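Here the structure is laid out as structure tokens; the discussion comes afterwards.
The complex appears here minus one protein chain, its other protein chains still in place.
Up next is subunit A:
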């Protein structure tokens, strides 16, 4: 009953406070679009110089996205100095030797893989097939699912945490607790009010990423929604819990590098398989790890419910844990 009153009030506040509502929807869309613009280019075009290489060999290795220019050795070295070309190809005793410019590992990798592919195709052509994804799968397709999860998580954490904090600083929490409301009703009201709003937010963000930005999507849209909404609820319960330890909005912002940024590193944007075991344990304590993994499972591998249900249950577990802790933390403001 009181929970419903809190939910109604929060939705009313959203209607009045267009700016927070916009922040939670427009800001993730904007940042996702920017990421898309940066990451979704065709693979970087590389340029290498051929020094003392026969014409027919140059033609045979030239391919889409890799230009090969015949140069003198001195000219090529000067260009390498200024990083105007990405590599220099020479023949030493009939064996091709490639000197990479080398300051950008991504470019180096691109040159190597392109050249290797061209050379191997000459001797024994390989048919490439994909179990998951496709040959069209770009970097943005891979990081997209984690990014959707991350932005939902980040903005809900901030807006939810700050509004719960403001409840305390503007004195309404005390006023609220001086009424017959239960502590749990306050917390569930927040989960409900923001939860309803985050459903809308998740629909917009997921639909925009998948249908407008055209992120690779092999799975069920409703599964994506389910996971994003659960991530939003986890972020909300964590944000409101953390806000109990912040004295003002500024201190709330200070929790971002502490609570949010580390989660990014474990969300699958960077490979973690090779890391020390204890580092992986740290990653396993972070909600974003599970959310991002579930989203990748669904979007890249078209996973069925069975294969990502564990992540879903873990997210629900996180939400339940943070909510319970929050209800206990409110005891500080009213013992009952």
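Basically, contacts are C-beta pairs under 8 Å (C-beta built on N, C-alpha and C of every residue); 3 or more make two chains touch, one makes a residue touch a chain; residues count from 1.
Simple rule for what comes next: contacts and distances are computed from a predicted model.
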Completion exercise
Of the listed "Octanoyltransferase", "CoB--CoM heterodisulfide reductase", "Cu+-exporting ATPase" or "ABC transporter ATP-binding protein", the name UniProt assigns to the chain that isn't shown is "ABC transporter ATP-binding protein"
Handout entry: Contact partner of the left-out chain, one of A:172, A:248 or A:284
Key = A:172
Fill in the blank from the handout: Of the candidates A:180, A:257 or A:274, the residue in contact with the absent chain is A:180
Fill in the blank from the handout: Those residues of subunit A that touch the unshown chain are 1-2, 4-5, 8-9, 12-13, 16-17, 170-172, 174-182, 333-336
